[in-house]
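First the structure, in the form of structure tokens, and then the observations on it.
All protein chains of the complex are present and in place, except for one that has been dropped.
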Amino acid sequence: MDFRAYVSVDKRRKAVEDNLKVNLSNIGNYSFDSKLASSRNCENMIGAVQIPLGIAGPLKIKSDFSEDEVFLPLATTEGALVASVNRGCKVITLSGGVTVNSQRIGITRAPVFVVNNQKEGKKFVEWVNSSFKLLKQVTESTSSHLTLLDIKSTFMGRNVYLRFRFDSQDAMGMNMATIACTKAASFIEKETKARLVAISGNMCVDKKPSLLNFIEGRGYSVSADILIPRKIVESTLKSKTESIVEVAQRKLMYGSLLSGSVGANAHYANILSAMFIATGQDAAHVAECSVGITTAEEIKGDLYVSIYLPDLVVGTVGGGTSLETQKEALSIMGISGGNNGKNARKLAEIIGGAVLAGEISLLASLADNSLASAHRKLGRGEKI
Amino acid sequence: MDFRAYVSVDKRRKAVEDNLKVNLSNIGNYSFDSKLASSRNCENMIGAVQIPLGIAGPLKIKSDFSEDEVFLPLATTEGALVASVNRGCKVITLSGGVTVNSQRIGITRAPVFVVNNQKEGKKFVEWVNSSFKLLKQVTESTSSHLTLLDIKSTFMGRNVYLRFRFDSQDAMGMNMATIACTKAASFIEKETKARLVAISGNMCVDKKPSLLNFIEGRGYSVSADILIPRKIVESTLKSKTESIVEVAQRKLMYGSLLSGSVGANAHYANILSAMFIATGQDAAHVAECSVGITTAEEIKGDLYVSIYLPDLVVGTVGGGTSLETQKEALSIMGISGGNNGKNARKLAEIIGGAVLAGEISLLASLADNSLASAHRKLGRGEKI
Amino acid sequence: MDFRAYVSVDKRRKAVEDNLKVNLSNIGNYSFDSKLASSRNCENMIGAVQIPLGIAGPLKIKSDFSEDEVFLPLATTEGALVASVNRGCKVITLSGGVTVNSQRIGITRAPVFVVNNQKEGKKFVEWVNSSFKLLKQVTESTSSHLTLLDIKSTFMGRNVYLRFRFDSQDAMGMNMATIACTKAASFIEKETKARLVAISGNMCVDKKPSLLNFIEGRGYSVSADILIPRKIVESTLKSKTESIVEVAQRKLMYGSLLSGSVGANAHYANILSAMFIATGQDAAHVAECSVGITTAEEIKGDLYVSIYLPDLVVGTVGGGTSLETQKEALSIMGISGGNNGKNARKLAEIIGGAVLAGEISLLASLADNSLASAHRKLGRGEKI
Partner (left out) sequence: MDFRAYVSVDKRRKAVEDNLKVNLSNIGNYSFDSKLASSRNCENMIGAVQIPLGIAGPLKIKSDFSEDEVFLPLATTEGALVASVNRGCKVITLSGGVTVNSQRIGITRAPVFVVNNQKEGKKFVEWVNSSFKLLKQVTESTSSHLTLLDIKSTFMGRNVYLRFRFDSQDAMGMNMATIACTKAASFIEKETKARLVAISGNMCVDKKPSLLNFIEGRGYSVSADILIPRKIVESTLKSKTESIVEVAQRKLMYGSLLSGSVGANAHYANILSAMFIATGQDAAHVAECSVGITTAEEIKGDLYVSIYLPDLVVGTVGGGTSLETQKEALSIMGISGGNNGKNARKLAEIIGGAVLAGEISLLASLADNSLASAHRKLGRGEKI
């Protein structure tokens, strides 16, 4: 059966049901505008999958832009996650709130060109460097929301990678960047001997864990930290500063180095995927965004914890953010839609705080060796 | 407000709506059993997020276990993805079907212990090696679905990591493994001088990209390949063998090496996250599972393409697989529920085929430089 | 000029001097047997380069095989290195000696074969696994000093890598392994459809830093540790336990992770290159052997330091070990020539102790911020 033959989602689902003798009635239950969704978000649509949405907080966040308490929408099917983040939020808020630093790095796309040899490539790179203004005009002409920040070239053998970095305001911006680079690439092909091989040369680096993004950043670079008074460590985390610091050392540092991991953290991917799915981000970005480092130190008996997310790619417009449930999830944090880049940046900072909350709680659980029991209880339906 | 105070999902959501002055009516629209979900999958539940579900296929798969045609459920908000995978499936099926090899590696959990020094640690490792049978009894006593396959020890400084590897049949198995290792750890602490620091020492490696998992495998190790006749490359992929091979070389090989990426592929994370969300897997596993390598070669004019997924962690029971919509999505492939490990393995193999389909289609789009235009069209609501 | 035309080293050097109008009289001053050297170690020989040789120690070493004090020959041109290692030796010996653990992993060589597709490759790997005894006979027939330990296959796309692991007694063994694998490869080509592409497929991994060697080991895996009493830290290292531990944390752990380094140490490469050059090892192996991790912890005020060298490739026969000066350097440690593998293993353990000495001293210098002054003084000719 050719699914594209069916004009409506319901007819298509019905066809699948009849054809495969299955019942997809729950998949048929959704409340967003199927016309929009099937044209913008998902081809061959037959319905929707429902992901349980939990809420955690309040989380007190202090940044250059705001100081307030937010609630976190978390879409997950993994028992214990929301409870764990919630506990982290409680600890952070009780301790006076998390400090978040964010930097807008921008979205990147890196087409790869081929030249005949080193001699020609050298000239090509020189041309690119001297043609920045032109390339800025060409790329920015494709969207009023796009600003070209810079182009970094990497030249090896016959291959030249041009890493375009854009400010895309409240949009995650990957598609806009692709469209802009495609126009730039045809311009470059006209003006030089270089030939475009692919509009993405894996130096972008989109949806793959890489040291390049980790070192140079992508999307937003977000850091967050907190000093948790010893008392709160003992009362709320049911642990000890020394134990948590030791877990961080032997697990996050030594364990990550020994396993050849990129970055060193406990479970960034858990918090990121739950927040991404809830807010209409592209869940595939978890592959690159989850690379980061958590540190824990003892300071006069108190517990200092920090997280580091140099590659956090998010947006509040476009993609899945306009779907009803995702829009509502964003509204819980008051950042649905566009706002001159402020909403996307606030989302990045909130996610930074959420990741810190998740790390604190899991490290404490491990120190307390309560991880398994927590899973045992929640995985089997008892309340914590 | 303390969300745990609320007995029902609806009351809790209502409280959030009143408290934050937001409307969460769509989040309130779901059809799974909220009692089960709120106890097993998601604490502080307020409802559900809806992810559009598309379908691709038929995909012809040939493996040691079966040879048939399947349809792929893909939950995504990224326009063009389902259409792209669907095109890949068409090419594969027209070319006679994908060959899939899979190997059950098993789920791993690696507690970290501390010893006083090298001298003591050496004795400890010797004790562990000589006590395998005992540790097998202890761990397997925690579940009738768990088989301990081996324990690999890594000893550095004062730290000893014991990587337990289990067969968990159709379950992804991370929680079962954690429970089993927790029991083993207390046994070990009783029998030796070693002290448990954390039940997970980041040598597991769970939900983090790592060379350890990439080299030794985790969950299932899945490979797949296909030889696409030149004619089909030109007619269906609208491209040329040579162009696709060049894209693979300059993008996947050189680009990935230059960017310090782990693995070398085009967009495994896209297909994995769409299949994971659709089938109730833990989306956070995309962080580790998306590490793999794609190869493309010309063989007498035809196009050979292969994918390599050494770390594919999936299951068909437990986690989110019992939620109604996810269960229905699994039923589309006829692998919902437990079946002596056969269903989970079949899911892994189908995902392998789906990833190959996605790689073929994207590489062709890049070679054809149609990526941007495809996004432009679909991102704006036109049909391909 | 064709250098191979010249029958003697002196005539060849003379030709270079006349031809390029240079004076190479010092290069002409050497005392080894030029006939042997020019045929075994270096083609187109024109003489020798002289590397200053210093001595450090005594270093007290405790291992399973021996407990004694040794002196370290270090060939280097970097001022401060020998003095630094010497200080480390003093601290170690004063503290009761270093404990060294070593494991003979063996030398590895990994030819790469090509097959037609996944289906064929799977059969090929099965054949290899079932033909181990045959391949053991074939490889061991090439040398009485070689024992095949195992073969690990990695299969991706059309490529199969067979990592042969050998015990080569006191020889480093790379050439022996290459010869053995070449014979095995022709046998394999006869018996199967697989075609040999290269006798080294970069999965060996020889002379390249890699996570594969780091995780699975190569040559010898050596660990060493010491507990340095606080008093000695203060008197001899002129530092404090806390300061050294902090340096280890912010430099070795965080700094190495942030820079995407493989391993985490201060300067293994310095000690390894000085010991390798002095004892006739292949200096190029520093590229792979210098990957390892150093840990430093405070234990009740005392300083615990450990080093970890999972990939230490050394020998006491063959290569440069038979050159006069190198032979003499080995004799300083009483391990020149073959001794059923005992000498090579002892060399590996001594190097482990030397690396620990070097790490302790540099970390203390950094903590004491005396690195620059030490260099300033020694780089300009004053005594420490």
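Labels for the chains are A, B and C, by order of writing; each one numbers its residues from 1.
Here is the rule we use: a residue touches a chain if its C-beta (ideal position, glycine included) is under 8 Å from a C-beta of that chain, and two chains touch if they have at least 3 such contacts.
A quick note: this is a predicted structure, and the numbers were derived from the prediction, not measured.
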Absent-chain contact - pick from C:I92, C:I228, C:L323 or C:L347: C:L323
Residue of A:E78, A:E246 or A:E297 in touch with the missing chain, whole complex considered: A:E297
Hidden-chain contact residue, picked from the options C:L59, C:V82 or C:L237: C:V82
Absent chain, residues of chain A that touch it: 99-101, 117-119, 122, 155-159, 211-212, 215-216, 223-225, 227, 260, 293, 295, 297, 304, 306, 308
Touch list for chain B against the chain that is not drawn: 211, 214-215, 253-254, 256-260, 262-264, 293, 295
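FYI, only the chains that are shown with their structure count from here on.
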Residue list for chain A, restricted to those that touch at least two other chains: 211, 214-215, 254, 256, 258-260, 262-264
